[in-house]
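Removed from the display is one protein chain of the complex; every other protein chain stays in position.
So, chain A:
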Amino acid sequence: MSATTIEPGEHAAPVIELVEVRKTYRTGSIEFEALRGVSLRIDQGEYVAVMGPSGSGKSTLMNILGCLDTRTAGSYRLAGEDVGEMDEVDLAEIRNQRIGFVFQQFNLLPSLPAWRNVELPLSYAGVPRGERRARAIAALERVGLGEKVGNRPGELSGGQQQRVAVARALVSEPALVLADEPTGNLDSTATADVLQLFDELHAQGRTVVLITHEQEVAERAARIIRVRDGLLAEVGVRS
């Protein structure tokens, strides 16, 4: 089977460039090829949804895009930088500076108030404390939680927690916002709120990659990429 290559218009600088990326998991003597040669280019300011059933390899793709996992073969350039030869320390810096994550499980630290959760990426970036607090509160205001900066995650609803997570993904002004099933644990009202936030981010010119298995969520994006059996199978571009 030949690898699928996706070539969008050449109008903007690429944020993501994957070339023939493969990922093989090895458990004892059993090998499983989760990605079987994926090439993908996502440009600055795009809003992309990655869709696919469980086991299709979309989570693996997301982990590789987020530098949370390593490739078995192929090359990956993120915002112009080759992450292929980077060590743990450089990768940590890339995740810190270039990528904002939004997870299905929110992944907030329960013992910290909202603003302390949001400032975490800045504290690893070495931003001074006063500036960190100001930027964290500004990010929370941007997602409509200006009144809740001092609340701990346990005191917030699911939708509010996910908005805290979005604020945390934004606070370091990353090149790429990467969301893995961000609405998977939310009711329809909260889902609408969070998707509205992604629409706004896109409107502000941010690059958003959203992974989902829900068609209606995916349809908010300008471009839909389908993953099946470790390959990019289909492209839908909305005009």
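Operating definition for what follows: a residue touches a chain if its C-beta (ideal position, glycine included) is under 8 Å from a C-beta of that chain, and two chains touch if they have at least 3 such contacts; residues count from 1.
To be clear about the criterion, contacts and distances are computed from a predicted model.
Participant: Under which of the names "histidine kinase", "Beta-ketoacyl synthase-like N-terminal domain-containing protein", "ABC transporter permease" or "D-amino-acid oxidase" is the non-displayed chain listed in UniProt?
Facilitator: "ABC transporter permease"
Participant: Among A:Gly37, A:Gly57 or A:Pro121, which residue is in touch with the absent chain?
Facilitator: The single option touching the absent chain is A:Pro121.
Participant: Which residue among A:Pro14, A:Gly66, A:Pro182 or A:Gly230 touches the omitted chain?
Facilitator: Checking the options A:Pro14, A:Gly66, A:Pro182 or A:Gly230, the one contacting the hidden chain is A:Gly66.
Participant: Given the full complex, what residues of chain A touch the hidden partner chain?
Facilitator: Its contact residues with the unshown chain are 63, 66, 68-70, 88-89, 92-93, 95-97, 101, 103, 107, 109, 111-112, 120-121, 123-126, 129, 168, 172.
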